[in-house]
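Here the complex is missing a single protein chain, while all its other protein chains stay put.
A and B are the chain letters, set down in written order, and residue numbers restart from 1 in every chain.
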Amino acid sequence: MRLSAKFELLNVLIVTIAIAITTSFTLYRIHGEIVRQASLAQESRLKTFWELLRTKGGDFRVVDGKLLVGDYLANGNYEMPDKIKELFGGTATIFMGDTRVTTNVLKPDGGRAIGTKLVGPAYDAVFKEGKSYRGEAEILDVPYFTAYDPIRNTKGEIIGVLYVGVKKSDFFAVYDSLITGVIFMAVILAIVLAVVSGFLVRRSLIPLKAMVGMLKEITGNDKGITNLTERLQISGSDEIGDVSREINNLLEKMQHIMAMVDTVSKRIGSHTATISKTVTQHAGFASQLSSSVMEISSTMEEFSTTATQIAQHSQGVVETADQSLQDIKNGVNGVEDLAQKMREIHDDNETSLQEIMELGRKSKEINKVMEIINNIASQTKLIAFNAALEAASAGEAGKRFGVVAVEIRRLADNVVESTSEIEGKITEIMGAVTRLVMASEKGSKGVREGQAYSGRTLEMLNVVVEGGESTSIAARQISMSTQQQQIASSQVLVALREIEEGARYSSAAIQQFSTISNDLADISADFIGFMERFRLEAKQD
Amino acid sequence: MTAHLEKYLNLLLFSVRGVHFGIDAEQALETAAYDGEGADDLLWFHEELEFAMTSAVYAAPTIITVGTRGGRQYRVIIDAMEDIAEYSWQDIRPFPAIMEPFTMRNGIWGILPRNGRMTLLVDFIRLFNGKPRRHRI
Partner (left out) sequence: MASSDIPLKSDLILEELKLRQRTREIVDVEEERVKVIIFTCGANRYAFYGGDVREFLPTCDISWVPGLPDYLPGLINVRGDIESVIDIRHFLGEERRDRFAGLIAMAVRDDFRSGVMIDSIEDVVDIPVSAIKAPLATLNGAARDLVLGELEHGGGLVALLDIGKLGAKISL
């Protein structure tokens, strides 16, 4: 269903329902009010009836089948009900027991409905429950608002019922007529409103139609091109206006985006072209690489062979070097033994020398002792001389004294002689010692020279040994280096193979890549084609 | 118990250039420290006694004022005052005969052997009265 129809229907529905509800509600209230009024009226009627009756007398009794109020006879006495009718209108009845005895209710034939019985809920309420009854009831098939009060005698026995009533229809007459009128009005109103709203709706929706038309224009005109430069021309502050504005915004953004997309797609297009070119180049490189790798591989093979040869030769050198080294070491050992022997001789010499020097020192000490002895001898001599002098002057006793003095002097002289002999011996010993020392020194010197010589020899040998060792080391190093070279070259070979692999792989990859880039180019072309379906710039007319 | 009285001599002891001297304390009228004054009337001991050396270094020079018979006073610089003490005449020895003429001329009249060394006793009066002085004034 079209939106406009929907709106119309909705409108009608709403209006109708609104009116209906309002009307119903009002009518119901009215109805209720009427009922209330009715019951109020009933009460006042009934009250009035009671009063009227009470004016007649105070007690109610049934005597001989006659209902008396005081002395007033109710049966067949139409005064009261008619009074009521006169005052209020409506019906009133006095029942004796459950039989109407006076009433203004008319039978269909026009006569009063005397002798008819009370039936229904009113009867139940009054006679069974002893209560008043208020409510609606049908009297002779006519609906009434009724009010029944039990009539009690002085004993409190229910002897009759007092009734007032009014035809519902009396009350509801207005109501009924109202209903009709109202409903009629409602219907009329509904129709009118429906038409009006239908018209209005259609009018409101015109812009929408227009919008739809424009959009159709934009999205797919006769050429099948989506013209994103066009905008809706609808203005207004209602929702349609908002929508059209938003649509315009959207179109704006879309134009923008599509412009970007267009740019991007063009770029992609150019890039894919580049990629294709590059891929082709790469393919070219990869094959070049492959061939280079093969060249290098063959070179490495040659290299490897050479390295092996060098290794073999250097091995030979190593063996020779080791051999000579061994010989030299043997020589060194010999020299070292010699040096050792010489050291021993030297040490022995030194020891002898030390002992000789010790001997010399002891001799010197002896000399010192000699000196002391000499001193004593000199002093003794002096004393002897002095004694001699004294003796010269002491006469005969002096002569003997003089002799003693001479003897003492002689002793002193002997001592001196002995000491000088000893001194002489010591000097000889010292001389011998000195000569010994000198000889020993010479010998020592010779030993030292020999040591120095052997030391030098040793040094030279050591130099040779070092040289030999370095040769050996060098040869070993060469050997090692060539081994390392071999390892390295085999590693290089491995690497080259890997490169080759890599190159092949990369070729395959390039192939794939090429395919992909072709696809990409196609896609890009498609995209560009797609983009042509959008007008993104205003036509230069 | 000696026949004659023990006589004592109070000696002022000093040394100059390692040689020990003593003078009768009575002869020293006054002593004062020598502070380097260059007065003409100051006489150096070693010069007066003909030490026959060109210079002498005095460690602790002291000026002694000496009086003479003529009443004239002389001021002599001595060195290294050691002591003023009494000594018995019996400890004093005369010079050997052959030396005496020489020593007396310089006023050295006796020897006091003391502490293993010879202390030469000087009489300034004898010195200044006997010998022709070299007066510097």
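The rule is simple: a residue touches a chain if its C-beta (ideal position, glycine included) is under 8 Å from a C-beta of that chain, and two chains touch if they have at least 3 such contacts.
The structure displayed is predicted, hence computed values, not measured ones.
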| item | value |
| --- | --- |
| Neighbouring displayed chains - absent chain, whole complex | A, B |
| Listed residues A:Ala74, A:Ala125, A:Val335 or A:Ala388, member touching the removed chain | A:Ala388 |
| Residue ranges of chain B at the interface with the undisplayed chain | 19, 46, 49-52, 93-99, 102-103, 105-106, 108, 111, 113, 117-118, 120 |
| Positions on chain A contacted by the hidden chain, ascending | 379, 381-382, 384-386, 388-390, 392-393, 409 |
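Everything that follows uses one rule, which is that only the chains that are shown with their structure count from here on.
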| item | value |
| --- | --- |
| Chain A and chain B: spacing of chain centres that average the CA atoms, whole Å | 120 |
